[in-house]
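Notes for the one structure printed next.
Note that one protein chain of the assembly has been removed; the remaining protein chains are unaltered in position.
Presenting chain A:
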Amino acid sequence: MDMTVNTQPASSPERAKEEARKIIAIEDLSLVFETNDGPVNALSHIDLDIHAGDFVSFIGPSGCGKTTLLRVIADLERQTEGSIQVDGTSPEDARLNRLYGYVFQAPGLFPWRTIAGNCKVPLEIFGMSKEQQQRHVDKYLELVGLGDFHKKFPWQLSGGMQQRASIARALSFEPELLLMDEPFGALDEITRDHLNLELLKIWRETRKTVVFVTHSIPEAVLLSTHIVVMSPRPGRIAKIIKSPLPRERTLEDRESPEFIALAQEVREALANDHRIN
(Lines give C-alpha, C1' and ligand atoms only; values in the text may rest on other atoms or scores of the structure.)
Protein backbone atom coordinates (compact mmCIF):
# COMPACT_ATOMS: atom_id res chain seq x y z
CA MET A 1 0.00 0.00 0.00
CA ASP A 2 1.30 3.43 -0.86
CA MET A 3 1.43 5.51 2.27
CA THR A 4 3.56 8.39 1.01
CA VAL A 5 0.78 10.97 1.01
CA ASN A 6 2.00 14.25 2.40
CA THR A 7 0.16 15.19 5.56
CA GLN A 8 1.79 18.63 5.72
CA PRO A 9 2.26 19.02 9.45
CA ALA A 10 2.49 22.77 9.75
CA SER A 11 5.62 24.08 11.46
CA SER A 12 5.05 25.49 14.93
CA PRO A 13 5.19 29.28 14.30
CA GLU A 14 2.72 28.86 11.45
CA ARG A 15 0.69 26.65 13.70
CA ALA A 16 0.38 29.42 16.26
CA LYS A 17 -0.86 31.81 13.60
CA GLU A 18 -3.29 29.15 12.39
CA GLU A 19 -4.76 28.77 15.81
CA ALA A 20 -5.50 32.44 16.02
CA ARG A 21 -7.36 32.34 12.72
CA LYS A 22 -11.09 32.55 12.98
CA ILE A 23 -12.53 29.81 10.84
CA ILE A 24 -16.15 30.38 11.78
CA ALA A 25 -17.54 33.74 12.81
CA ILE A 26 -21.22 33.89 13.71
CA GLU A 27 -22.84 37.17 14.68
CA ASP A 28 -26.33 37.66 16.00
CA LEU A 29 -27.61 34.80 13.89
CA SER A 30 -31.25 33.74 14.04
CA LEU A 31 -33.19 31.17 12.08
CA VAL A 32 -36.96 30.93 12.00
CA PHE A 33 -38.63 27.95 10.36
CA GLU A 34 -42.03 28.69 8.88
CA THR A 35 -44.16 25.66 9.66
CA ASN A 36 -47.86 24.91 9.35
CA ASP A 37 -48.18 25.54 13.08
CA GLY A 38 -46.62 28.96 12.74
CA PRO A 39 -43.01 30.12 12.98
CA VAL A 40 -40.51 28.16 15.07
CA ASN A 41 -37.47 29.94 16.45
CA ALA A 42 -34.85 27.30 15.77
CA LEU A 43 -31.92 29.61 16.49
CA SER A 44 -32.02 32.92 18.29
CA HIS A 45 -29.22 35.54 18.41
CA ILE A 46 -26.26 33.22 18.19
CA ASP A 47 -22.79 34.72 18.61
CA LEU A 48 -19.92 32.29 18.22
CA ASP A 49 -16.33 32.26 17.01
CA ILE A 50 -14.49 29.06 16.21
CA HIS A 51 -10.74 29.15 15.61
CA ALA A 52 -8.66 26.89 13.42
CA GLY A 53 -7.59 23.77 15.28
CA ASP A 54 -10.40 23.93 17.85
CA PHE A 55 -12.56 20.97 18.72
CA VAL A 56 -15.91 22.52 19.50
CA SER A 57 -18.90 20.56 20.75
CA PHE A 58 -22.49 21.75 20.67
CA ILE A 59 -24.38 20.12 23.50
CA GLY A 60 -27.95 20.49 24.60
CA PRO A 61 -31.31 18.77 24.82
CA SER A 62 -33.17 17.93 21.63
CA GLY A 63 -34.77 20.96 20.03
CA CYS A 64 -32.00 23.32 21.13
CA GLY A 65 -30.93 23.91 17.54
CA LYS A 66 -27.48 22.33 17.78
CA THR A 67 -27.92 20.35 14.59
CA THR A 68 -29.54 23.32 12.87
CA LEU A 69 -26.55 25.48 13.74
CA LEU A 70 -24.23 22.87 12.28
CA ARG A 71 -26.37 22.74 9.15
CA VAL A 72 -26.18 26.54 8.81
CA ILE A 73 -22.38 26.29 8.91
CA ALA A 74 -22.59 23.58 6.22
CA ASP A 75 -24.95 25.67 4.06
CA LEU A 76 -27.66 23.03 4.40
CA GLU A 77 -29.87 25.70 6.04
CA ARG A 78 -29.87 29.48 5.68
CA GLN A 79 -30.18 31.90 8.57
CA THR A 80 -33.07 34.33 8.48
CA GLU A 81 -31.14 37.04 10.31
CA GLY A 82 -27.59 37.86 11.30
CA SER A 83 -24.37 36.89 9.64
CA ILE A 84 -22.07 33.93 9.40
CA GLN A 85 -18.66 33.71 7.85
CA VAL A 86 -16.91 30.44 7.24
CA ASP A 87 -13.21 30.86 6.51
CA GLY A 88 -13.82 34.49 5.65
CA THR A 89 -16.52 33.72 3.10
CA SER A 90 -20.17 32.75 3.05
CA PRO A 91 -21.08 29.16 3.96
CA GLU A 92 -22.01 28.67 0.31
CA ASP A 93 -18.55 29.66 -0.91
CA ALA A 94 -16.99 27.56 1.82
CA ARG A 95 -19.01 24.60 0.57
CA LEU A 96 -17.99 25.32 -3.02
CA ASN A 97 -14.37 25.58 -1.85
CA ARG A 98 -14.67 22.10 -0.28
CA LEU A 99 -13.72 23.52 3.06
CA TYR A 100 -15.63 21.03 5.17
CA GLY A 101 -16.45 17.36 5.38
CA TYR A 102 -19.79 16.51 6.96
CA VAL A 103 -20.44 13.38 9.00
CA PHE A 104 -24.10 12.61 9.58
CA GLN A 105 -25.69 10.73 12.44
CA ALA A 106 -26.19 7.73 10.14
CA PRO A 107 -23.26 6.52 8.04
CA GLY A 108 -25.19 7.25 4.83
CA LEU A 109 -23.02 4.95 2.74
CA PHE A 110 -24.26 4.03 -0.73
CA PRO A 111 -25.21 0.34 -0.43
CA TRP A 112 -24.27 -0.30 -4.07
CA ARG A 113 -20.69 0.83 -3.59
CA THR A 114 -17.85 -0.85 -1.73
CA ILE A 115 -16.29 0.93 1.24
CA ALA A 116 -13.48 2.23 -0.98
CA GLY A 117 -16.04 3.14 -3.64
CA ASN A 118 -18.00 5.14 -1.07
CA CYS A 119 -14.91 7.07 -0.03
CA LYS A 120 -14.29 7.88 -3.67
CA VAL A 121 -17.67 9.60 -4.16
CA PRO A 122 -16.46 13.08 -3.15
CA LEU A 123 -13.12 12.55 -4.88
CA GLU A 124 -14.86 11.68 -8.14
CA ILE A 125 -17.06 14.75 -7.83
CA PHE A 126 -13.98 16.89 -7.20
CA GLY A 127 -12.37 15.47 -10.32
CA MET A 128 -9.37 13.88 -8.66
CA SER A 129 -7.25 11.53 -10.80
CA LYS A 130 -7.74 7.81 -10.31
CA GLU A 131 -4.30 7.28 -8.74
CA GLN A 132 -4.79 10.19 -6.41
CA GLN A 133 -8.23 8.86 -5.43
CA GLN A 134 -6.67 5.51 -4.63
CA ARG A 135 -3.92 7.08 -2.54
CA HIS A 136 -6.35 9.17 -0.53
CA VAL A 137 -8.72 6.28 0.04
CA ASP A 138 -5.86 3.99 1.09
CA LYS A 139 -4.56 6.59 3.50
CA TYR A 140 -7.82 7.48 5.19
CA LEU A 141 -9.28 3.99 5.38
CA GLU A 142 -6.00 3.01 7.04
CA LEU A 143 -6.33 5.97 9.40
CA VAL A 144 -9.79 4.93 10.58
CA GLY A 145 -8.67 1.31 10.89
CA LEU A 146 -10.47 -0.06 7.85
CA GLY A 147 -7.38 -0.85 5.81
CA ASP A 148 -8.53 -4.41 5.17
CA PHE A 149 -12.08 -3.58 4.19
CA HIS A 150 -11.73 -1.75 0.87
CA LYS A 151 -13.73 -4.25 -1.11
CA LYS A 152 -16.45 -4.95 1.44
CA PHE A 153 -19.94 -3.64 0.94
CA PRO A 154 -21.52 -1.56 3.72
CA TRP A 155 -23.92 -4.30 4.82
CA GLN A 156 -20.95 -6.57 5.51
CA LEU A 157 -19.70 -4.13 8.19
CA SER A 158 -20.91 -3.39 11.73
CA GLY A 159 -22.55 -0.05 12.51
CA GLY A 160 -19.37 1.26 14.11
CA MET A 161 -17.27 0.28 11.14
CA GLN A 162 -19.76 1.89 8.78
CA GLN A 163 -19.54 5.12 10.73
CA ARG A 164 -15.74 4.94 10.57
CA ALA A 165 -16.00 4.52 6.81
CA SER A 166 -18.17 7.62 6.67
CA ILE A 167 -15.52 9.52 8.65
CA ALA A 168 -12.88 8.31 6.20
CA ARG A 169 -15.11 9.54 3.39
CA ALA A 170 -15.37 12.97 5.02
CA LEU A 171 -11.59 13.10 5.52
CA SER A 172 -10.75 11.71 2.08
CA PHE A 173 -10.61 15.06 0.32
CA GLU A 174 -8.68 16.61 3.21
CA PRO A 175 -11.07 19.38 4.22
CA GLU A 176 -9.89 21.80 6.84
CA LEU A 177 -13.07 21.59 8.81
CA LEU A 178 -14.91 18.52 9.99
CA LEU A 179 -18.61 18.96 10.84
CA MET A 180 -20.02 16.02 12.78
CA ASP A 181 -23.68 15.65 13.68
CA GLU A 182 -23.97 13.14 16.53
CA PRO A 183 -21.83 10.73 14.57
CA PHE A 184 -21.68 8.15 17.35
CA GLY A 185 -25.19 8.67 18.72
CA ALA A 186 -26.52 5.42 17.33
CA LEU A 187 -23.63 3.28 18.57
CA ASP A 188 -23.22 1.28 21.76
CA GLU A 189 -21.11 2.80 24.50
CA ILE A 190 -18.10 0.52 24.05
CA THR A 191 -17.85 1.26 20.34
CA ARG A 192 -18.48 4.89 21.07
CA ASP A 193 -15.60 5.15 23.56
CA HIS A 194 -13.34 3.50 21.07
CA LEU A 195 -14.33 5.80 18.23
CA ASN A 196 -14.04 8.86 20.47
CA LEU A 197 -10.40 8.02 21.11
CA GLU A 198 -9.80 7.41 17.43
CA LEU A 199 -11.41 10.70 16.58
CA LEU A 200 -9.14 12.46 19.09
CA LYS A 201 -6.15 10.78 17.49
CA ILE A 202 -7.27 11.78 14.01
CA TRP A 203 -7.92 15.32 15.16
CA ARG A 204 -4.42 15.59 16.65
CA GLU A 205 -2.75 13.99 13.64
CA THR A 206 -4.57 15.89 10.93
CA ARG A 207 -4.81 19.24 12.75
CA LYS A 208 -8.36 19.73 11.63
CA THR A 209 -10.95 21.98 13.12
CA VAL A 210 -13.88 19.88 14.36
CA VAL A 211 -17.40 21.01 15.15
CA PHE A 212 -19.18 18.19 16.90
CA VAL A 213 -22.83 17.90 17.88
CA THR A 214 -23.64 15.60 20.78
CA HIS A 215 -26.04 15.14 23.65
CA SER A 216 -23.59 13.18 25.75
CA ILE A 217 -21.81 15.19 28.44
CA PRO A 218 -18.87 12.75 28.87
CA GLU A 219 -18.36 12.68 25.13
CA ALA A 220 -18.34 16.47 24.87
CA VAL A 221 -15.94 16.81 27.80
CA LEU A 222 -13.62 14.08 26.58
CA LEU A 223 -13.31 15.48 23.07
CA SER A 224 -13.65 19.22 23.13
CA THR A 225 -11.45 22.24 23.53
CA HIS A 226 -14.63 24.31 23.74
CA ILE A 227 -18.09 23.20 24.81
CA VAL A 228 -21.03 25.23 23.61
CA VAL A 229 -24.00 24.55 25.88
CA MET A 230 -27.27 25.26 24.10
CA SER A 231 -30.84 25.47 25.30
CA PRO A 232 -34.17 25.14 23.53
CA ARG A 233 -37.19 27.30 22.71
CA PRO A 234 -35.77 29.41 21.24
CA GLY A 235 -32.51 27.66 20.40
CA ARG A 236 -29.68 29.73 21.83
CA ILE A 237 -26.27 29.50 23.43
CA ALA A 238 -26.47 29.26 27.23
CA LYS A 239 -22.76 29.10 27.94
CA ILE A 240 -19.45 28.56 26.21
CA ILE A 241 -16.99 26.62 28.32
CA LYS A 242 -13.30 26.46 27.46
CA SER A 243 -11.80 23.15 28.45
CA PRO A 244 -8.74 23.24 30.70
CA LEU A 245 -7.82 19.68 29.69
CA PRO A 246 -4.69 19.08 27.58
CA ARG A 247 -5.06 18.03 23.95
CA GLU A 248 -3.69 14.57 24.68
CA ARG A 249 -6.47 12.68 26.43
CA THR A 250 -7.26 9.11 27.35
CA LEU A 251 -10.36 7.37 28.62
CA GLU A 252 -8.73 7.25 32.06
CA ASP A 253 -8.80 11.06 32.13
CA ARG A 254 -12.48 10.71 32.78
CA GLU A 255 -11.60 9.85 36.36
CA SER A 256 -9.46 12.99 36.80
CA PRO A 257 -10.74 15.84 38.99
CA GLU A 258 -10.49 18.34 36.12
CA PHE A 259 -12.65 16.14 33.95
CA ILE A 260 -15.24 15.62 36.65
CA ALA A 261 -15.32 19.32 37.46
CA LEU A 262 -15.75 20.21 33.79
CA ALA A 263 -18.53 17.68 33.36
CA GLN A 264 -20.18 19.15 36.43
CA GLU A 265 -19.94 22.64 34.95
CA VAL A 266 -21.57 21.48 31.72
CA ARG A 267 -24.27 19.67 33.65
CA GLU A 268 -25.02 22.77 35.71
CA ALA A 269 -25.15 24.97 32.65
CA LEU A 270 -27.68 22.58 31.11
CA ALA A 271 -29.70 22.34 34.32
CA ASN A 272 -29.73 26.08 35.04
CA ASP A 273 -31.13 26.68 31.70
CA HIS A 274 -33.85 24.17 32.22
CA ARG A 275 -34.92 25.90 35.39
CA ILE A 276 -35.35 29.16 33.52
CA ASN A 277 -37.70 27.46 31.12
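The rule we apply is simple: a contact is a pair of C-beta atoms (placed from the backbone, for glycine too) under 8 Å apart; a residue touches a chain by one contact, two chains touch by 3 or more; residues count from 1.
Basically, contacts and distances are computed from a predicted model.
In the listed set "3-hydroxyacyl-CoA dehydrogenase", "Oxidase", "NitT/TauT family transport system permease protein" or "Formate-dependent nitrite reductase, membrane component NrfD", the entry agreeing with the UniProt name of the missing subunit chain is "NitT/TauT family transport system permease protein". Considering the whole complex, the residue from A:45, A:113 or A:194 that touches the absent chain is A:113. Residue A:74 is the one among A:26, A:48 or A:74 that touches the chain not shown.
Within chain A, the residues in touch with the undisplayed chain are 74, 76, 95-96, 98, 100-102, 104, 106, 108, 110-114, 121-122, 124-126, 153-155.
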